[in-house]
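For this depiction, one protein chain was excluded, whereas all remaining protein chains were kept in their positions.
Let's look at chain A:
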Amino acid sequence: RYVRQLQRLQLLFSPTAADARGARQFVEEAAQDFARQHPDVVLYVSPHSGPGPAPVLRAEYLNGTVREELIASMTSEEIVQLATKLANQSGLDIIRIRKPFHTDNPSVQGQWHPLTNKPSILTVQGPRLQPQ
């Protein structure tokens, strides 16, 4: 079955700073809908008062990775899109994938080895038997 890899989202923003306007709009309008659509993600909203550090959306995944995204000067829809993108990711590191394909069964009929098509020592090749 499918287990969503995102554990919790923490939205840290300040209620007075100008660049956190999108975050405040998101909290007022879209946060409840988002939480209802994703019941397996816990959404924490923590406003820290006064002009503090930049507004940040922190995502924690089941394998322990924590990913922080700056949401300064982003509109509410963009934050919704970012949150759904994070919710559909897994917690693996975002690195370059060397090959876009992987298979656990590289060979269907058995991998070739130098003895595949050599006849066995035991096969006896004698003169052909005459049909009766």
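We adopt the following convention: a residue touches a chain if its C-beta (ideal position, glycine included) is under 8 Å from a C-beta of that chain, and two chains touch if they have at least 3 such contacts; residues count from 1.
To be clear about the criterion, contacts and distances are computed from a predicted model.
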item	value
"Integrator complex subunit 11", "Alanine aminotransferase 1", "Large ribosomal subunit protein mL44" or "A-type voltage-gated potassium channel KCND1" - which is the UniProt name of the missing chain	"Large ribosomal subunit protein mL44"
Contact partner of the left-out chain, one of A:V3, A:A18 or A:I97	A:V3
Chain not shown, touching residues in chain A	1-4, 7-8, 10, 39-42, 44, 46, 62-63, 104-105, 114-115, 118, 120-122
